[in-house]
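Heads up, one of the protein chains got dropped from this complex, but the rest are sitting where they should.
Chain IDs A, B, C, D and E follow the sequence of writing; residue 1 opens each chain.
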Amino acid sequence: MLSARNKLSGKVRSIKKGDVMAEVIVEVGGGEMAALISRTSADQLDLKEGDEVRAVVKATEVMIEKD
Amino acid sequence: MLSARNKLSGKVRSIKKGDVMAEVIVEVGGGEMAALISRTSADQLDLKEGDEVRAVVKATEVMIEKD
Amino acid sequence: MLSARNKLSGKVRSIKKGDVMAEVIVEVGGGEMAALISRTSADQLDLKEGDEVRAVVKATEVMIEKD
Amino acid sequence: MLSARNKLSGKVRSIKKGDVMAEVIVEVGGGEMAALISRTSADQLDLKEGDEVRAVVKATEVMIEKD
Amino acid sequence: MLSARNKLSGKVRSIKKGDVMAEVIVEVGGGEMAALISRTSADQLDLKEGDEVRAVVKATEVMIEKD
Partner (left out) sequence: MLSARNKLSGKVRSIKKGDVMAEVIVEVGGGEMAALISRTSADQLDLKEGDEVRAVVKATEVMIEKD
């Protein structure tokens, strides 16, 4: 069990792999989440479009916006 | 417009205010998001239960978990 | 209004766009700030040299150095 | 030498020490920077109002906002 | 499997619980790692001194220092 509680389940909509980084777009319930991870991790996870994944975020990284 | 694209709309379910930090729980479409922000910012935003807010996350902070 | 209070106004001095990421250098009052954001966000913001922008940082990400 | 290049020099305007965290406000050229660090680090650095310090930020943590 | 590859195994040396945050010190092979997580997560993980845990860090958060 990981201390980071924010886990949003969804499906991978797209992956763009660069030389060092990869951008992963995940469709979650409330919209979509973009993740910038290493190309190495994207390859190790064998990420493909349509994969069922979770977008995970540590709570210290979450900001709040209010009108 | 902010470069951070991850913005999930939701309602504040609870706020716990400490001496320096505050924990805000937001109900979003795909579950809930916990945010740890400063007590000062929570006061400045006048955050209350039921407020309509957005949880905002920079994409470099998002991890991917796959079974 | 965003909970992240650190907003430094300045002018974009340079942008280097890569395949997935982009590096943006902003001249602010106290020096310069380098930002690593996604190429997608750089394109969506249509960032160009000379643009008036704000460098925004969540307070949990700021360290203090003292001699 | 640290890979994090963003270093803004300034003077500590205020410190609020809590049980676990501390909030440090630094006056820098372009405004002010709020830092949330551990109470332990604030004590180890012996931070006081008026101290000359640098606010340090990794570039991956910097967002860009444009009107 | 999580995209964050940095996982250092160790034993919890101390925990300081505050109102909102908790500081956890983990003895790992190369020294010690301090983690600032929410009090809620520390309680949910039932963290105690001597627990075998892993300190987990996303690679985008790691800086390099060289003399």
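We adopt the following convention: a residue touches a chain if its C-beta (ideal position, glycine included) is under 8 Å from a C-beta of that chain, and two chains touch if they have at least 3 such contacts.
What you see is a predicted model; the values in this text were computed from it and never measured.
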{"item": "Touch partners, limited to displayed chains, of the chain removed from view", "value": "A, C, D, E"}
{"item": "Residue, one of C:28, C:45 or C:64, that touches the chain absent here", "value": "C:64"}
{"item": "Residue numbers in chain D that touch the chain omitted from display", "value": "1-5, 35-38, 40-42, 44-45, 56, 58-60"}
{"item": "Sites on chain C contacted by the missing partner chain, in the whole complex", "value": "16-23, 34, 36, 60-61, 63-67"}
{"item": "Residue ranges of chain E at the interface with the undisplayed chain", "value": "4-10, 23-24, 26, 28-37, 41-42, 45, 47, 51-67"}
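What we mean here is this: only the chains that are shown with their structure count from here on.
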{"item": "Neighbouring chains common to chain B and chain C, by label", "value": "A, D"}
{"item": "Pair in B-D, B-C or A-E that repeats D-E, with over half of contact pairs matching by residue number", "value": "B-D"}
{"item": "Superposing rotation of chain A relative to chain D, computed on C-alpha atoms, to nearest 5°", "value": "180"}
{"item": "Chain E against chain A, contact positions shared by both copies (same if over half, else different)", "value": "same"}
{"item": "Centroid comparison with chain E (C-alpha atoms), farthest chain", "value": "C"}
{"item": "Taking each chain's C-alpha mean as its centre, the one farthest from chain A", "value": "D"}
{"item": "Mean-CA-position distance for chain C and chain A (Å)", "value": "22"}
{"item": "Touching two or more other chains - residues of chain E", "value": "1-4, 18-21, 36, 38, 40, 58, 60"}
